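One chain of protein is taken out of this complex; the other chains stay put.
Here is chain A:
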Amino acid sequence: MPSKPPIISLKSVHKYFGTYHALRNINLDVEEGQKIVVCGPSGSGKSTMIRCVNGLEQHDEGDITVNGHMMTTDEKTGNLIRQEVGMVFQSFNLFPHMKVIENLMMAQRMVRKKTKAEARDTGMKLLERVGISAQADKFPGQLSGGQQQRVAIARALCMNPKVMLFDEPTSALDPEMISEVLEVMTELAREGMTMICVTHEMGFARSVADRIVFMDEGEIVEAGEPETFFANPEHNRTRKFLDQIISH
């Protein structure tokens, strides 16, 4: 079987904020269909890493390739990559001045040049998929956090992305709403979506991840399949971190 190149590939990536070395020699390959969970203490560079994947942050050294395109500082290339990469944020970031369905239609219309009817159709289908088609004509502010995050996932899926990035999608949610979002993500994973999820939901990581990546101080300390990662972490730092989040 001819092996396809990884859909996401980070090679010796470094990133600085001023003099602060936020990413140190990051190497990560993600094959199509793989689910990667990224965890690590606050400030370890998890957000920075996935934000470099779609060019929300620009890396300073190394190569990032997404879906065959090499990320450059050029706006056009970044844009091309972002059109194929969905992203879900901790703080939902729904457009407050648009109804839910309009949130889903905007980029389809502007970027994919779809007609209003097509965009609405796709939008409604995805709202159904995440279980909130009844809220289509409400404004985001009228929805609960869990519902808002599901809308945000649907909005990203409307673009038919090849890859989905999640940056702590459940961290801002009340505990009782976490599971409804994780269910949607689990379903998406089962359907074969390529995903990188920054999350500390270890139950989700255990059941969904092909690989878990542990970051600390801007480095990938270790990466492994869930079983070995949880049972036999190689590094002390990983063990400490796992003890901490599991005792919580």
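The definition used in the following text is that contacts are C-beta pairs under 8 Å (C-beta built on N, C-alpha and C of every residue); 3 or more make two chains touch, one makes a residue touch a chain; residues count from 1.
The rule is simple: contacts and distances are computed from a predicted model.
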item	value
Among "ABC transporter permease", "Xanthine dehydrogenase XdhB", "Anaerobic sulfite reductase subunit C" or "ATP-binding cassette domain-containing protein", the UniProt name of the subunit that does not appear here	"ABC transporter permease"
Absent-chain contact - pick from A:10, A:39, A:87 or A:154	A:87
Candidates A:12, A:58 or A:142 - the one touching the absent chain	A:142
Contact residue for the chain not shown (choose from A:70, A:111 or A:134)	A:111
Of A:35, A:155 or A:237, the one touching the omitted chain in the full complex	A:155
In chain A, positions touching the absent partner	54, 56, 75, 79, 82-87, 89, 91, 93-97, 106-107, 110-111, 139-142, 152, 155-156, 159
